[in-house]
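What you see is the complex with one protein chain gone and the rest in place.
All chains are identified by letter, namely A and B, in their written order; residue positions are counted from 1 within each chain.
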Amino acid sequence: MNSFSYHRAAHPVEAVKDVNNQSDAKFVAGGTNLFDLMKLNIEKPSHLTDINRLDLGKIEVLPNNGLRLGALVTNAATAWNKDVEENYPLLSQAILAGASPQLRNMATNGGNTLQRTRCYYFYDLATPCNKREPGTGCSAINGFNRIHAILGTSETCIATHPSDMCVALMALDAKVNVTGVNGERTIDFADFHRLPGDTPHLDNHLEHGDLITSIDLPADHFKTNVAYLKLRDRQSYAFALVSVAAALKMEGNVIQDVSVALGGVAHKPWRDRQAEEQLKGQSATAAGFREFAETVLSGARGFGHNTFKIELAKRAIVRALTMALKNESTILSDLSKA
Amino acid sequence: MKTNYTGQPANRVDGSLKVTGTAKYAAEFEAEGLLFGYIINSTIAKGKIKEIDISQAMQVAGVVQIFTHENVSGLAWFNKSYKDMDSPPGDPFRPLYDHKIRYSMQPIGLVVATTFEVARFAASLIKVTYKEEKLVTNLQDNLHRSKKAPMGKVGYVQPKSRGDAESVFAKAEYKIEGEYVHAAEHHNPLEMFATTAIWEEDGKVTLYDKTQGVSNVQLYISNIFGLSLKNVRVVSPFVGGGFGSGLRPQYQVFMATLAALELRRPVRVVMTRQQMFSFGHRPGTVQRVAMSADENGKLTSIQHEAYGETSQFEDYTEIVVNWSGTMYNCENVKLKYELVKLDVATPTDMRAPGAVTSAHAFESAIDEIAYAVKIDPLEFRKINYAEDDQVEGKPYSSKELRACYDQGAAKFGWSGRSIEPRSMREGNQLIGWGMANGAWDALQMPAKAQAVLSLDGKLTVSSGTSEIGTGTYTIMTQIAAETLGMDINDVTFKLGDTLMPMAPLQGGSWTAASVGSAVKAVCEEVKAKLFKLASKTKHSPLSGAAPKELTMAEGHIFLISDPGSRLSIIEVMRLTETDSIIESGMSGPDPAAKTTHSFNSHAAVFAEVKVDEDLGTVIVTRVVCAVAAGKILNPKTAGSQILGSVVWGISKALEEETVMDNNFGRFMNHNLGEYHVAVNKDINDIDIIFVEEHDDLVNPLGIKGVGEIGIIAVAPAIANAVFHATGVRVRDLPITMDKVLQLAEEDKNQVRV
Partner (left out) sequence: MKNATETVELPEHYPVSLKVNGQAYNLKLQPWVSLLDALRDHLQLKGTKKGCDHGQCGACTVLVNGKRINSCLTMAVMKDGEEITTIEGLAKGDELHPLQKAFIEHDAFQCGYCTPGQICSAVGLLNEGKANSLEEVKELMSGNICRCGAYTHINSAIMQVKGETGNE
């Protein structure tokens, strides 16, 4: 870990200013990703602005009946918030599928969206990585890429975004509220993260010093018929190989609205709105779900170890939609009961 | 009176230290002016260090010294001086010896500073340039370079073939064959390797070390640094897990000692979790098994060959295929075991080394051939049951494997199994039942112990063994208390110090038998002494009594014929003006017994899995593990040993593999986030049965050890259950969803070591 200075900010404007004062300053919230990466010399901020004392720790109902999740509310407090549990169960499920109870007590909603990839090579200074050191090459493409992306990849990077929470936020059409040096703005969740393209070192569209203040969820959006399915190499405390946040709005057996986001398959939570449009108005059948899955994965490309994810993702979509139809979750009960 | 003697499920005597956080592990000893070391490791797998630039790191305030091969001298130059009690044949790795890089993550330097954080920071400022050489780390691609495994490692025996397996196989009607690939695995005990080295004015050094053998570390350090044994004291009262990783001294003890001696200050060096992947591991292996049977289910031939990886500098061997010659009756057996040298660290014994590797391939094959002849796999094993050791032609001192089959099957409900694959399901979940069996050596090593009985009637017994979680403190206390008929609370057992009598390395499940026998022997000496003293007492009920007329219980010595005639231990000592009784004892295996009998423990494991038909996820819902391991000293701690072994087996079957990137020759998932071991959620019902097994040949205590027998048959039982559930035989471990769904791509470029 490098040497750095530390300041505990009392107000968002002060915090933004504090980070903007130095080109390699960073905010620290829960610290669960940043401090981890600092120990490995992957992140080397010269200054940390501690935002934990900012007044961003509330969950509030918005005038339009949507819900505002403060950036500093912990993942645990969010998942177990009454409004979230009742009105956005998909988000609760996704959060509870991630990390561990201890980590969720530390991890914040702001920090979760900004967590970095778990690519082995990104994590190991001994190997080249375009995300860590642009221009050095991508070790994963011809290396061990079991956990890597199959959608939206580029020749420079095939990393995935590891978050579970973000997959649900994507499916739920969340918006991210940001305060920066040039004032406040709101970013649609779909436009929040980036694909690697030829700038794999950039994970998202925030600028230096942009502070996430909250995340908004639209009113009355997929309260029932949702399911979060996470497939991983052990039953808990592991990142997703493939995850699916599936939400349906049904009228009888007819699909009024549908939203499906995938995790573990791309540099950002993946969603195919065109495919969703095609599913709307159809009746819910296994064949229809499979066809939808085929469309979503039509552009997928495997790199060897991760090629299985293409078929697995299709099956996971079908299963998640089937579970959503029955409103089943797999997180606190084991998969064998699904 | 509840004695809590052997056979009783006594609570751990060290339990309250462990639940209150007061048990002290190697990194937790303090000293005035303690310095902190941080190790740096190579980023390449093969080549030479051109330059290590430490100039910037040395500028960091608080950095005291940085050790590299460039500034370390005066060490033993002779590479055999680096051998330890568990070294395989070859030239051991010498840390900081020269500029050569032999494997990725080889330690190449040590930063010593006044705080841990400063040392870690300074380490990040060190710039190393290398000259890289072409590396070879891919086992499967290099099988053609294999060579016969040499003798030399303790316990290694070359496999013996018999009959003519090849031609019988060629002509057989019922036959199967398959290739099994295992990746490397790392022990990952939860405590990371650590040493606190205390330098003393008189040139002595005390090392608080994480090790499974204090004497081994003492020997190793004294040889390298040219210190006499009495100037090296190694202490290790608690070890946060070993599983074999602590059998050989690890490089942090070298680093800490080096720094303490050079700087004449106390130094603590703790590995990082990443560094826990930078030394010995369970080797990657490739195995081929072929078998044939007749229509009655009698095995007619067995062929088993195994290729294990080893380093370029040592030939690590383990007993893999030999087991296949002893498990079943079969006249034609062909066995082969070879090594492939790769640019990796030397592998190290890991829980049930060899046997666990072998059993997965061999017991999967047994299941497969049973299916070929359409016989229930348990029935098939009974048909081919070996009463005697088929290789040595000797009877077993005891072998209650049949009882394991019967009791295990009954508990599991095996008789309700429908033999057809894919015949049991619950919704999307295919249900499978599988079983397998395994064996392990029941070994005993020479060991010594000391006992001190003091005037207050308290007994302290000591032996330089270790406590890695196996319950050593507890069972030794039980043995001593029982031998002397004392209250367990009046007995203290001490271990983990080279000032104590020498004990063997804690491995191979032999500690209970070896140290236990020594403890029993020394307590018998104390007893004899007490009887002698009792008989010398004047005007007492025991005056003049012959030893054979006396016995002990409840802290008293009394006449067998008249229990009312008694004296307490304290009275005997007081009446004879004895301040204390100090006895030393030792015990070792009976060489004669070895010529007439073979000694094995056995287990049968039954497993139930649920496999998601579409998603390929595997959950092990139930395991029954029936064990025959002689007398069980403490069903509670022994049960925990078996329980842990079953968890290991589940973890091995479904999760564990250290992934080698052959482009870099580097293990890539070197952390506990990506090297998956079983978590709480992965573990469901586990039933453990200890079957009665009486054995008075194996050792005076009649015990066989329980550290490894529990793991051996778990992975094959699970693999067989997955086959029963799905009809798919996954031969490469771990059994992950992509393999179950048969979606895993055969990848020539990146096959795991």
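Just so we're on the same page, a contact is a pair of C-beta atoms (placed from the backbone, for glycine too) under 8 Å apart; a residue touches a chain by one contact, two chains touch by 3 or more.
The structure presented is a predicted model; accordingly, all values stated were derived computationally and were not measured.
A.B. asks: If I consider the whole complex, including the chain that's not displayed, which of B:Gly62, B:Pro150, B:Gly163 or B:Pro446 touches that chain?
C.D. replies: Residue touching the chain left out of view: B:Gly62.
A.B. asks: Kindly state which of the options B:Ile44, B:Ala365 or B:Ile468 is in contact with the chain not pictured.
C.D. replies: Answer from the full complex: B:Ile468 touches the omitted chain.
A.B. asks: Give the residue, chosen from B:Ile39, B:Met105, B:Val118 or B:Val234, that touches the chain omitted from the document.
C.D. replies: Among B:Ile39, B:Met105, B:Val118 or B:Val234, only B:Val118 touches the chain that is not shown.
A.B. asks: Have a look at B:Ser161, B:Thr272 or B:Ser514 and name the one touching the chain we're not showing.
C.D. replies: B:Thr272
A.B. asks: So that we can see where the missing chain sits, which residues of subunit A does it touch?
C.D. replies: Subunit A touches the chain not shown through residues 1, 3-6, 8, 28, 30-32, 35-36, 38-39, 48, 50, 52, 76, 80, 99-103, 105-106, 235-237, 331-334.
A.B. asks: Mind listing the subunit B residues that contact the chain we can't see here?
C.D. replies: Here the touching residues of subunit B are 11-12, 14-25, 27-28, 30, 56, 58-63, 65, 115-118, 121, 125, 188-192, 238-243, 270, 272-273, 467-471, 636-637, 639-641, 643-648, 651, 671-673, 677-681, 683, 685-686.
The definition used in the following text is that only the chains that are shown with their structure count from here on.
A.B. asks: Suppose each chain is reduced to the average of its Cα coordinates; what separation in Å results between subunit A and subunit B?
C.D. replies: Computed from C-alpha means, the inter-chain centre distance equals 41 Å.
A.B. asks: Write out the stretch or stretches of subunit B touching subunit A in their complex.
C.D. replies: So the residues of subunit B touching subunit A come out as 43-44, 104, 117, 120-121, 124, 426-429, 610, 612, 614-617, 619, 621, 654-655, 659, 661, 663-664, 666, 668-671, 673-674, 676, 678-682, 734, 736-738, 741, 743-745, 747, 749-750.
A.B. asks: Can you check the complex and tell me which residues of subunit A touch subunit B?
C.D. replies: 1-3, 39, 41, 118, 120-121, 123-127, 139, 142-144, 146-147, 231, 233-239, 241, 302, 304-305, 307-308, 311-312, 315-316, 318-319, 334-336, 338
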